[in-house]
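Before I ask anything, let me first share the structure, which is written out below as structure tokens.
Every protein chain but one is kept in place in this view of the complex.
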Amino acid sequence: MTVPTTAAGSIAARRTALAKVGARLLSREAGVAATLILVVVFTTLQNPNFVFSPDGYRDLLLTPSILMLVAVGQAFVIITRNVDLSVGSIVGITAYLTGRLFIDIPGIPVLAVFLAGAIVGGALGLINGALVAVARVPALVITLGTLYIYRGLNVAWVGSDRINASDLPREFRSLGTEQILSIPVLTLVAVMVLIAAAWYLRNTRGGREFYAIGSDPDAADLYGLKVNRRIITAFVMSGALSGLAGVMFAARYGTVSSQAGTGWELQAIGAAVIGGVAISGGVGTVWGAAIGAFLLLTINRALPVIGIQDFWQRAVVGALIIGAIVLDRVLAVRQARKLRELRDTNND
Amino acid sequence: MFGRHTGRGGRLFGAAALTMAAGLVLAGCANGDSGGDNGAAPDPGAGGDSNFAITFLPKSLGNPYFDTSNAGGAEAIAEFGGTFQEVGPTEASPTSQVSFIQTAAQQGVDALVVSANDPAAICDALDEARSVDVKVVTFDSDTNPECRDLFINQAEAEGIARVQVEMIAEQIGGEGQIAILSAAANATNQNAWIELMQEELAANWPDIELVDVVYGDDDDQTSFDRTAALLQTYPELRGIVSPTTVGIAAAARYIQTSQFQGQVAVTGLGTPNQMREYVEDGTVTAFALWNPADLGYLAAYAAKALVEGTITGAEGDTFDAGRLGSYTVGANGTVLLGDPFVFNADNIADFNF
Partner (left out) sequence: MTELRTVSGPRRTMVPHGRPLWRRAVLTREGAVIGMLAVVIVVALTTVPNFDSPLTITFLLRDVAPILLIALPMTLIIITEEIDLSVASVVALSSVTVGILTRDGAPFELAMVAGVLVGAVAGTINGFLVTVVGLPSLAVTIGSLAMFRGISVGLLGTQAVTDFPEEWTSLARSNIPGTPIPSIMIAFVILAIIFGVVLHATPFGRSLYAIGLNKEAAHFSGVNVGRTKFILFVASGTVSGFAGVYFTLLYGNARGENATGMELAVIAAVLLGGVSIFGGRGALHGVIAGVLLIGTIGSALRLAGVTADIINVITGVVLVLSVVSASFLAWFHRARATARARGEKQG
């Protein structure tokens, strides 16, 4: 690559280099999507029912949609260089809340229940965010504590009771299986939320500040960004989305016990990391997290069809996470080197 | 290196200690304010015959089957004047049962009534409990005979296996592929029944092929997802047998909203209340069970007899079991409740559990 010496030439070179770097980042999501398509194609070749039966197709789209919401919320938090371990417990609480609302308030409109789930989840997320932002305690520790607390409260509330499918009104449960234009309703809802989230992160000032805070919290603070407010917002979003996922969980599975949502925090973090949201913050998109969620759960489905016992799914997920992190590191090192080169050539 | 905080540490100490102490005192006084029936801590040492302290430890809490059996046990204990306590883990794993066994031993209860998640894993803990004079009665799912005093069996394992095989064979017309959706992989009772089912199939139903056994861990969501996976992996599947009430409910629920309703038969062991909806809309034709309340009731009376010294668990011992009449201990310290009962659309309205 020749080194341009004129000012216009160096600007052009900078744009090209940055565009290349940008393209590489974009290709991360494309890479994950390509992997997903490969997995689906390969599995369908083994067993066409994987995609080409009504149930197979529906399950392929439906089950990951619920995790996708949680992963999107997690992406918000991870981009600000935090982590939210309590999402699984939030899903559990709102799933049970859904059942309780239907049982205790007969005739309550379904939309109200969705709102209630989001609001309760958001409130729980607010507690997380306030503790992290105001008390300046690492999110890992706070959400570790709230994971215990929320789950414990959930189990105490539920006792040995459970919500049975027969407790939920028909029209709510049918949301779990109904389709519009052959796409499951819940998937449509999840995708709409995804689009809104992506738009917020990319096109609003608040969203872009998430990236700034995640890249360098001290610089963001010095620059005058309202770091606390953004962090609290991120956690509230994570909580609200998890709450929404809890309501959808009740619609899909019908039965809710005190263990609903257990372990989902790890799946959500894994999905986000695989989808390109670097754990060190400042990088990644919610599209990546969403595709990551789909990839994880599709692998879960696909393994038994290929003939591998599906207990190996978690090992595959773990290897993918590590692979994704290593890839992130390689890309980051390369990007830093490129930017250094650019700075050095421009300083000549 | 040893900390730079000065006098504030003292204030932290005071406040935190106060909170901790307050919390413990409250918890100690409230003594079981959440979930289940907790009796006052019973007298330690050998139980007299005036106050039988019996703790029920099912495979897990939150399982309607065990809620019913616990209720039966509570009914019996109320009848003969004892204290009833129910404890259990939130997930059906053997390791999690151990800490409850230890706590029961520490509390010095008179008897422990257990449904085991694994035949060998909790044996050491049970032996420890027995060494401090706690009588151990297993029910529903046994452990190795040497670590318990009595086993209350709901029905002969052969009978349970046979009735399920006969139901599925009838429902799929005697030929085709079937799969089994079980509970936890190590559960003693399910594994015994599955083995006998395989023998029965091999002996009497050559045209039925058992393609897979999957484990739902007695967790609803897991069982639900396993059913979906089964149907996808084996497109020729004609029937699913689930010898666990959680599994059959989840499988029926999945199939009810899938394209396979009416084409893939679902049967196994289920409770009438959970299965009513599916029997009424035809997803499930017939299923079997016994009365878990009677099982818990009988187990409680057996425990009482052991504590009193009326029986020792030897073959031939007889004891009185309230409204169920008199029972005799069989071989290997086993007491048999009765036979499995088949529920279908004709009789399901008569039951409420």
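Letters A and B mark the chains as written, and numbering starts fresh at 1 in each.
Methods note: a contact is a pair of C-beta atoms (placed from the backbone, for glycine too) under 8 Å apart; a residue touches a chain by one contact, two chains touch by 3 or more.
Please read all numbers here as calculations on a predicted model, not as lab measurements.
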Hidden-chain contact residue, picked from the options A:S53, A:T146, A:T177 or A:T233: A:T146
Contact residue for the chain not shown (choose from B:L57, B:A105 or B:L269): B:A105
Contacts of chain A with the absent chain, listed as residue ranges: 83, 131, 135-138, 140-142, 144-149, 151-156, 258, 266, 269-270, 273, 278-280, 309, 311-319, 321-322, 324-326, 329
Missing-chain contacts mapped onto chain B: 1-10, 12-13, 16-17, 19-21, 23-25, 27-29, 31-36, 38, 41, 44, 85, 87, 89-90, 93-95, 98-99, 102-103, 105-108, 118-124, 128, 132, 184-186, 215, 217
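Everything that follows uses one rule, which is that only the chains that are shown with their structure count from here on.
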Distance from chain B to chain A - Cα centre to Cα centre, in angstrom: 37
Chain A - residues contacting chain B, complex: 47, 49-50, 53-56, 59, 63, 155-156, 158-162, 164-166, 176-177, 253-255, 257-260, 301, 304-305, 310
Chain A contact footprint on chain B (complex, rising order): 34-36, 61-62, 64, 67, 90-91, 219-221, 224-225, 228-229, 231-233, 235, 249-250, 253, 257-260, 274, 277
